[in-house]
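The complex is shown incomplete by one protein chain, all other protein chains being positioned as in the whole.
Chain naming follows the written order as A and B, and within any one chain the residues start at number 1.
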Amino acid sequence: MVKPIITVEHLFAQYGDTQVLKDVNLEVNPGEILVVMGGSGSGKSTLLNHMLGLKTPVSGTITIDGVNIFTAKSKQLRHLRQKMGVAFQGGALLSSLTVADNVRLPLEQNTSLDTQTIDIMVRMKLELMNMAGTGHMMPSELSGGMLKRAGLARAVIMDPKLLFFDEPSAGLDPTTAVELDELILTLRDAMNMTIVVVTHELESVFKIADRVVVLFNGEVVANGTVDEIKNSPDERIQNMINRQPNTYRDDGEVYFNRLLDKDNI
Amino acid sequence: MNIEIEQQNNYQVVKLYGEVDLSNSRSIKLDIIKLIKSKNNVIVDFTHLQYIDSSGMASLVEAFNEAKENHTEFHIVGANGSPLQVLQLTRLNTVFNLADSVGAVTHNG
(Lines give C-alpha, C1' and ligand atoms only; values in the text may rest on other atoms or scores of the structure.)
Protein backbone atom coordinates (compact mmCIF):
# COMPACT_ATOMS: atom_id res chain seq x y z
CA MET A 1 0.00 0.00 0.00
CA VAL A 2 1.61 3.21 -1.13
CA LYS A 3 1.19 6.13 1.24
CA PRO A 4 -0.79 9.03 -0.21
CA ILE A 5 1.17 12.15 -0.99
CA ILE A 6 -1.73 14.49 -0.24
CA THR A 7 -4.29 13.86 2.51
CA VAL A 8 -7.26 16.14 3.16
CA GLU A 9 -9.04 15.34 6.40
CA HIS A 10 -12.35 16.72 7.65
CA LEU A 11 -11.92 20.06 5.94
CA PHE A 12 -14.49 22.72 6.77
CA ALA A 13 -14.26 26.15 5.14
CA GLN A 14 -16.33 29.32 5.35
CA TYR A 15 -16.66 32.59 3.48
CA GLY A 16 -18.17 34.98 5.97
CA ASP A 17 -21.31 33.17 7.10
CA THR A 18 -21.50 30.72 4.20
CA GLN A 19 -20.22 27.18 4.58
CA VAL A 20 -18.21 26.58 1.45
CA LEU A 21 -16.66 23.19 2.24
CA LYS A 22 -18.29 20.61 4.47
CA ASP A 23 -16.26 17.71 5.83
CA VAL A 24 -14.15 17.18 2.74
CA ASN A 25 -11.92 14.11 2.83
CA LEU A 26 -9.71 12.91 0.02
CA GLU A 27 -6.34 11.38 -0.79
CA VAL A 28 -4.00 11.74 -3.70
CA ASN A 29 -1.57 8.91 -4.42
CA PRO A 30 1.93 9.51 -5.77
CA GLY A 31 2.15 9.52 -9.55
CA GLU A 32 -1.57 9.73 -10.17
CA ILE A 33 -3.77 12.33 -11.82
CA LEU A 34 -6.67 13.31 -9.57
CA VAL A 35 -9.42 15.42 -11.02
CA VAL A 36 -11.62 17.47 -8.74
CA MET A 37 -14.84 18.07 -10.56
CA GLY A 38 -17.86 20.18 -9.83
CA GLY A 39 -20.05 22.96 -11.13
CA SER A 40 -19.58 26.60 -10.19
CA GLY A 41 -20.25 27.14 -6.52
CA SER A 42 -19.32 23.55 -5.71
CA GLY A 43 -16.30 24.70 -3.72
CA LYS A 44 -13.64 23.18 -5.95
CA SER A 45 -11.64 26.42 -6.28
CA THR A 46 -11.85 26.91 -2.54
CA LEU A 47 -10.58 23.38 -2.03
CA LEU A 48 -7.65 24.09 -4.33
CA ASN A 49 -6.85 27.33 -2.50
CA HIS A 50 -6.75 25.42 0.77
CA MET A 51 -4.51 22.70 -0.70
CA LEU A 52 -2.11 25.39 -1.85
CA GLY A 53 -2.07 26.89 1.61
CA LEU A 54 -3.52 30.16 0.36
CA LYS A 55 -6.47 29.96 2.74
CA THR A 56 -6.88 28.51 6.20
CA PRO A 57 -9.92 26.41 7.04
CA VAL A 58 -12.31 26.59 9.96
CA SER A 59 -11.17 23.08 10.86
CA GLY A 60 -9.49 20.11 9.30
CA THR A 61 -5.99 19.27 8.10
CA ILE A 62 -4.17 18.94 4.83
CA THR A 63 -0.94 16.97 4.76
CA ILE A 64 1.32 17.20 1.73
CA ASP A 65 4.43 15.02 1.49
CA GLY A 66 4.35 14.53 5.22
CA VAL A 67 3.94 18.22 6.05
CA ASN A 68 0.84 19.55 7.79
CA ILE A 69 0.55 22.72 5.78
CA PHE A 70 -1.52 24.69 8.27
CA THR A 71 0.83 24.16 11.19
CA ALA A 72 4.15 23.98 9.39
CA LYS A 73 6.92 26.47 10.13
CA SER A 74 7.55 28.91 7.32
CA LYS A 75 10.88 27.33 6.40
CA GLN A 76 9.23 23.89 6.09
CA LEU A 77 6.45 25.39 4.02
CA ARG A 78 8.97 27.12 1.76
CA HIS A 79 10.76 23.84 1.10
CA LEU A 80 7.49 22.13 0.36
CA ARG A 81 6.34 24.87 -2.00
CA GLN A 82 9.50 24.52 -4.06
CA LYS A 83 8.36 20.97 -4.83
CA MET A 84 4.93 22.18 -5.94
CA GLY A 85 4.02 23.88 -9.19
CA VAL A 86 0.75 25.72 -9.78
CA ALA A 87 -0.78 26.56 -13.13
CA PHE A 88 -3.31 29.31 -12.42
CA GLN A 89 -6.34 29.94 -14.54
CA GLY A 90 -5.16 33.10 -16.32
CA GLY A 91 -1.50 32.22 -16.05
CA ALA A 92 -0.99 34.70 -13.20
CA LEU A 93 2.23 35.97 -14.78
CA LEU A 94 3.79 39.08 -13.28
CA SER A 95 2.76 41.88 -15.60
CA SER A 96 6.01 43.82 -15.32
CA LEU A 97 8.25 40.94 -16.42
CA THR A 98 8.79 39.35 -19.80
CA VAL A 99 7.67 35.76 -20.37
CA ALA A 100 11.25 34.50 -19.98
CA ASP A 101 11.79 36.48 -16.78
CA ASN A 102 8.52 35.13 -15.44
CA VAL A 103 9.48 31.51 -16.17
CA ARG A 104 12.93 32.11 -14.73
CA LEU A 105 11.67 33.65 -11.49
CA PRO A 106 11.42 30.55 -9.24
CA LEU A 107 14.93 29.48 -10.25
CA GLU A 108 16.40 32.91 -9.66
CA GLN A 109 14.80 33.29 -6.27
CA ASN A 110 15.22 29.77 -4.92
CA THR A 111 18.38 28.32 -6.43
CA SER A 112 21.98 29.31 -7.00
CA LEU A 113 22.26 28.00 -10.55
CA ASP A 114 24.33 29.91 -13.10
CA THR A 115 22.49 32.34 -15.38
CA GLN A 116 23.53 30.34 -18.45
CA THR A 117 22.05 27.16 -16.97
CA ILE A 118 18.84 28.96 -16.07
CA ASP A 119 18.57 30.42 -19.58
CA ILE A 120 18.82 26.96 -21.11
CA MET A 121 16.25 25.55 -18.69
CA VAL A 122 13.84 28.38 -19.54
CA ARG A 123 14.27 27.75 -23.26
CA MET A 124 13.75 24.02 -22.77
CA LYS A 125 10.48 24.56 -20.90
CA LEU A 126 9.22 27.10 -23.43
CA GLU A 127 10.02 24.63 -26.21
CA LEU A 128 8.06 21.98 -24.34
CA MET A 129 5.06 24.32 -24.25
CA ASN A 130 5.41 25.21 -27.94
CA MET A 131 6.31 28.76 -26.96
CA ALA A 132 9.81 28.89 -28.43
CA GLY A 133 10.91 32.43 -29.26
CA THR A 134 8.25 34.15 -27.16
CA GLY A 135 10.51 34.79 -24.18
CA HIS A 136 10.94 38.47 -24.89
CA MET A 137 7.21 39.20 -25.01
CA MET A 138 5.26 40.85 -22.20
CA PRO A 139 2.21 39.13 -20.72
CA SER A 140 -0.03 41.87 -22.08
CA GLU A 141 0.95 40.81 -25.59
CA LEU A 142 -0.10 37.19 -25.17
CA SER A 143 -3.32 35.43 -26.05
CA GLY A 144 -5.25 33.51 -23.38
CA GLY A 145 -3.84 30.17 -24.50
CA MET A 146 -0.28 31.50 -24.54
CA LEU A 147 -0.69 32.97 -21.07
CA LYS A 148 -1.74 29.56 -19.76
CA ARG A 149 1.19 27.86 -21.44
CA ALA A 150 3.66 30.42 -20.11
CA GLY A 151 2.15 29.97 -16.65
CA LEU A 152 2.53 26.22 -17.01
CA ALA A 153 6.16 26.59 -18.11
CA ARG A 154 6.79 28.56 -14.95
CA ALA A 155 4.92 25.99 -12.87
CA VAL A 156 7.15 23.14 -14.07
CA ILE A 157 10.46 24.98 -14.30
CA MET A 158 11.72 23.44 -11.05
CA ASP A 159 10.52 19.92 -12.03
CA PRO A 160 8.09 19.80 -9.13
CA LYS A 161 6.84 16.56 -7.60
CA LEU A 162 3.32 17.96 -7.44
CA LEU A 163 1.51 19.95 -10.05
CA PHE A 164 -1.82 21.73 -9.61
CA PHE A 165 -4.06 22.97 -12.40
CA ASP A 166 -6.84 25.47 -11.92
CA GLU A 167 -9.26 25.08 -14.83
CA PRO A 168 -6.65 24.24 -17.48
CA SER A 169 -9.03 24.07 -20.43
CA ALA A 170 -11.09 27.14 -19.64
CA GLY A 171 -11.03 29.54 -22.56
CA LEU A 172 -8.99 27.26 -24.81
CA ASP A 173 -10.05 26.20 -28.28
CA PRO A 174 -10.66 22.44 -28.62
CA THR A 175 -7.36 21.70 -30.36
CA THR A 176 -5.25 23.44 -27.76
CA ALA A 177 -7.30 21.82 -25.00
CA VAL A 178 -6.50 18.38 -26.42
CA GLU A 179 -2.80 19.27 -26.66
CA LEU A 180 -2.88 20.38 -23.06
CA ASP A 181 -4.48 17.09 -21.99
CA GLU A 182 -1.69 15.21 -23.79
CA LEU A 183 0.88 17.36 -22.04
CA ILE A 184 -0.63 16.62 -18.64
CA LEU A 185 -0.44 12.88 -19.33
CA THR A 186 3.17 13.20 -20.52
CA LEU A 187 4.16 15.12 -17.42
CA ARG A 188 2.82 12.33 -15.27
CA ASP A 189 4.54 9.60 -17.29
CA ALA A 190 7.90 11.10 -18.12
CA MET A 191 8.43 13.24 -15.05
CA ASN A 192 6.61 11.08 -12.48
CA MET A 193 4.54 14.04 -11.37
CA THR A 194 1.50 13.78 -9.15
CA ILE A 195 -1.12 16.01 -10.69
CA VAL A 196 -4.28 17.56 -9.24
CA VAL A 197 -6.63 19.12 -11.77
CA VAL A 198 -9.62 21.24 -10.80
CA THR A 199 -12.04 21.51 -13.68
CA HIS A 200 -15.57 21.28 -14.92
CA GLU A 201 -14.71 20.22 -18.49
CA LEU A 202 -15.98 16.66 -18.88
CA GLU A 203 -14.02 15.62 -21.95
CA SER A 204 -10.71 16.33 -20.22
CA VAL A 205 -11.80 14.56 -17.07
CA PHE A 206 -12.56 11.24 -18.71
CA LYS A 207 -9.42 11.35 -20.77
CA ILE A 208 -6.79 12.16 -18.17
CA ALA A 209 -8.10 11.19 -14.75
CA ASP A 210 -6.81 8.24 -12.78
CA ARG A 211 -9.36 9.09 -10.12
CA VAL A 212 -12.12 11.64 -9.82
CA VAL A 213 -13.56 13.45 -6.83
CA VAL A 214 -16.91 15.13 -7.40
CA LEU A 215 -17.94 18.09 -5.29
CA PHE A 216 -21.49 19.35 -4.97
CA ASN A 217 -22.32 22.29 -2.70
CA GLY A 218 -19.10 21.90 -0.78
CA GLU A 219 -19.46 18.17 -0.15
CA VAL A 220 -17.73 15.20 -1.70
CA VAL A 221 -20.45 13.18 -3.43
CA ALA A 222 -18.23 10.75 -5.29
CA ASN A 223 -14.64 9.55 -5.15
CA GLY A 224 -13.43 6.86 -7.49
CA THR A 225 -12.16 5.86 -10.91
CA VAL A 226 -13.62 7.25 -14.11
CA ASP A 227 -15.72 4.13 -14.63
CA GLU A 228 -17.01 4.21 -11.07
CA ILE A 229 -18.09 7.82 -11.58
CA LYS A 230 -19.73 7.08 -14.92
CA ASN A 231 -21.77 4.32 -13.31
CA SER A 232 -22.64 6.27 -10.20
CA PRO A 233 -26.27 5.99 -9.11
CA ASP A 234 -26.20 9.57 -7.84
CA GLU A 235 -28.66 11.63 -9.88
CA ARG A 236 -26.65 14.82 -9.65
CA ILE A 237 -23.60 13.12 -11.08
CA GLN A 238 -25.58 11.57 -13.91
CA ASN A 239 -27.04 14.99 -14.67
CA MET A 240 -23.60 16.50 -14.74
CA ILE A 241 -22.39 13.80 -17.11
CA ASN A 242 -25.39 14.14 -19.34
CA ARG A 243 -25.11 17.89 -19.13
CA GLN A 244 -28.68 18.22 -18.03
CA PRO A 245 -29.34 21.04 -15.64
CA ASN A 246 -31.43 19.60 -12.84
CA THR A 247 -34.45 21.75 -13.59
CA TYR A 248 -35.18 20.39 -17.07
CA ARG A 249 -36.88 17.38 -15.61
CA ASP A 250 -39.69 19.40 -14.05
CA ASP A 251 -43.07 19.12 -15.75
CA GLY A 252 -44.71 21.81 -17.85
CA GLU A 253 -46.79 23.40 -15.10
CA VAL A 254 -43.89 23.84 -12.72
CA TYR A 255 -41.86 25.32 -15.55
CA PHE A 256 -44.70 27.71 -16.47
CA ASN A 257 -45.00 28.93 -12.90
CA ARG A 258 -41.29 29.47 -12.71
CA LEU A 259 -41.37 31.64 -15.84
CA LEU A 260 -43.94 33.89 -14.22
CA ASP A 261 -42.44 33.88 -10.73
CA LYS A 262 -41.41 37.43 -9.86
CA ASP A 263 -38.74 36.19 -7.49
CA ASN A 264 -37.17 33.94 -10.09
CA ILE A 265 -34.79 36.45 -11.61
CA MET B 1 24.65 10.83 -5.81
CA ASN B 2 28.03 9.38 -6.60
CA ILE B 3 30.37 10.26 -9.39
CA GLU B 4 33.31 8.17 -10.61
CA ILE B 5 35.76 9.35 -13.20
CA GLU B 6 38.12 6.90 -14.88
CA GLN B 7 40.19 6.79 -18.00
CA GLN B 8 39.34 4.36 -20.76
CA ASN B 9 41.40 4.44 -23.96
CA ASN B 10 41.61 8.14 -24.72
CA TYR B 11 38.31 9.04 -23.03
CA GLN B 12 37.47 10.26 -19.56
CA VAL B 13 34.40 8.30 -18.48
CA VAL B 14 32.19 10.08 -15.97
CA LYS B 15 29.91 7.51 -14.30
CA LEU B 16 26.86 8.94 -12.59
CA TYR B 17 25.21 6.93 -9.83
CA GLY B 18 21.86 7.88 -8.33
CA GLU B 19 20.20 11.23 -8.94
CA VAL B 20 21.22 14.51 -10.49
CA ASP B 21 19.12 17.48 -9.38
CA LEU B 22 19.29 21.07 -8.17
CA SER B 23 21.52 20.10 -5.27
CA ASN B 24 24.40 18.74 -7.33
CA SER B 25 23.93 19.63 -11.02
CA ARG B 26 26.16 22.68 -10.83
CA SER B 27 29.10 20.93 -9.23
CA ILE B 28 28.88 18.05 -11.69
CA LYS B 29 28.82 20.55 -14.53
CA LEU B 30 31.94 22.24 -13.20
CA ASP B 31 33.73 18.89 -12.86
CA ILE B 32 32.91 17.88 -16.42
CA ILE B 33 33.81 21.25 -17.87
CA LYS B 34 37.14 21.12 -16.07
CA LEU B 35 37.85 17.83 -17.86
CA ILE B 36 36.80 19.31 -21.20
CA LYS B 37 38.92 22.40 -20.76
CA SER B 38 41.91 20.12 -20.20
CA LYS B 39 41.30 18.84 -23.71
CA ASN B 40 39.76 15.52 -22.68
CA ASN B 41 37.16 13.58 -24.65
CA VAL B 42 34.32 12.89 -22.25
CA ILE B 43 31.78 10.09 -21.99
CA VAL B 44 28.98 10.55 -19.47
CA ASP B 45 27.71 7.13 -18.38
CA PHE B 46 24.01 7.12 -17.54
CA THR B 47 23.83 3.35 -16.92
CA HIS B 48 23.39 3.70 -13.16
CA LEU B 49 21.66 7.05 -13.25
CA GLN B 50 18.15 6.82 -11.80
CA TYR B 51 16.93 10.37 -12.19
CA ILE B 52 18.06 13.62 -13.78
CA ASP B 53 16.15 16.88 -13.71
CA SER B 54 16.11 19.90 -16.04
CA SER B 55 18.99 21.59 -14.27
CA GLY B 56 21.04 18.45 -14.88
CA MET B 57 20.03 18.38 -18.53
CA ALA B 58 20.80 22.05 -18.98
CA SER B 59 24.20 21.53 -17.36
CA LEU B 60 24.97 18.75 -19.84
CA VAL B 61 23.92 21.01 -22.71
CA GLU B 62 26.41 23.59 -21.45
CA ALA B 63 29.10 20.91 -21.18
CA PHE B 64 28.34 19.73 -24.70
CA ASN B 65 28.67 23.28 -25.96
CA GLU B 66 32.00 23.63 -24.17
CA ALA B 67 33.20 20.43 -25.85
CA LYS B 68 32.21 21.80 -29.25
CA GLU B 69 34.18 24.98 -28.64
CA ASN B 70 37.15 22.96 -27.46
CA HIS B 71 36.89 20.56 -30.39
CA THR B 72 36.70 17.55 -28.08
CA GLU B 73 34.22 14.71 -28.05
CA PHE B 74 31.22 14.48 -25.76
CA HIS B 75 29.00 11.41 -25.54
CA ILE B 76 26.17 10.23 -23.35
CA VAL B 77 25.81 6.47 -23.03
CA GLY B 78 23.60 3.92 -21.30
CA ALA B 79 20.54 6.10 -20.86
CA ASN B 80 17.60 4.07 -19.53
CA GLY B 81 14.38 4.45 -17.59
CA SER B 82 13.38 7.89 -16.43
CA PRO B 83 16.50 9.72 -17.70
CA LEU B 84 15.89 8.26 -21.16
CA GLN B 85 12.28 9.45 -21.08
CA VAL B 86 13.42 12.93 -20.10
CA LEU B 87 15.93 12.96 -22.97
CA GLN B 88 13.10 12.07 -25.32
CA LEU B 89 10.61 14.53 -23.82
CA THR B 90 13.07 17.39 -24.09
CA ARG B 91 14.18 16.16 -27.54
CA LEU B 92 17.76 16.24 -26.33
CA ASN B 93 18.16 12.73 -27.66
CA THR B 94 18.47 14.41 -31.05
CA VAL B 95 21.12 16.78 -29.76
CA PHE B 96 23.50 14.51 -27.90
CA ASN B 97 25.30 11.61 -29.46
CA LEU B 98 23.57 8.85 -27.52
CA ALA B 99 25.16 5.43 -27.49
CA ASP B 100 24.28 2.21 -25.69
CA SER B 101 27.45 1.79 -23.69
CA VAL B 102 30.94 3.03 -23.03
CA GLY B 103 32.27 0.21 -25.18
CA ALA B 104 30.25 1.32 -28.18
CA VAL B 105 32.04 4.64 -28.11
CA THR B 106 35.56 3.58 -27.19
CA HIS B 107 35.69 0.80 -29.78
CA ASN B 108 34.68 3.12 -32.54
CA GLY B 109 36.96 5.90 -31.46
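As a convention for this text, a contact is a pair of C-beta atoms (placed from the backbone, for glycine too) under 8 Å apart; a residue touches a chain by one contact, two chains touch by 3 or more.
Keep in mind that, in the parts below, contacts and distances are computed from a predicted model.
**Q** Just by its UniProt name, which of "MlaE family lipid ABC transporter permease subunit", "Cysteine desulfurase activator complex subunit SufB", "High-affinity zinc uptake system membrane protein ZnuB" or "Sugar phosphate isomerase/epimerase" is the chain not shown in this complex?
**A** Of the names offered in "MlaE family lipid ABC transporter permease subunit", "Cysteine desulfurase activator complex subunit SufB", "High-affinity zinc uptake system membrane protein ZnuB" or "Sugar phosphate isomerase/epimerase", the absent chain's UniProt record gives "MlaE family lipid ABC transporter permease subunit".
**Q** Considering the complete complex, which visible chains touch the unshown chain?
**A** A
**Q** Of the residues A:His10, A:Arg78 or A:Lys230, which one touches the chain left out of the display?
**A** A:Arg78
**Q** Out of A:Ser40, A:Ser95, A:Ser112 or A:Asn264, point to the residue that touches the absent chain in the complete complex.
**A** Once the missing chain is taken into account, the touching residue is A:Ser95.
**Q** Just to verify: which one of A:Ser40, A:Gln109 or A:Asn242 makes contact with the chain not shown?
**A** Checking each option in A:Ser40, A:Gln109 or A:Asn242, the one touching the absent chain turns out to be A:Gln109.
**Q** For chain A, which positions touch the chain that isn't shown here?
**A** 49, 52-54, 77-79, 81-82, 84, 86, 88-90, 92-95, 105-106, 109-110, 151, 154
In this section, only the chains that are shown with their structure count from here on.
**Q** For a test of understanding, state which residues of chain B touch chain A in their complex under the given definition.
**A** 21-22, 25-26, 29, 53-55, 57-59, 61-62, 82, 85-86, 88-91
**Q** Considering only the defined contacts, which chain A positions touch chain B in the complex?
**A** 111-114, 116-118, 120-121, 124-125, 127-128, 157-159, 186, 189-192
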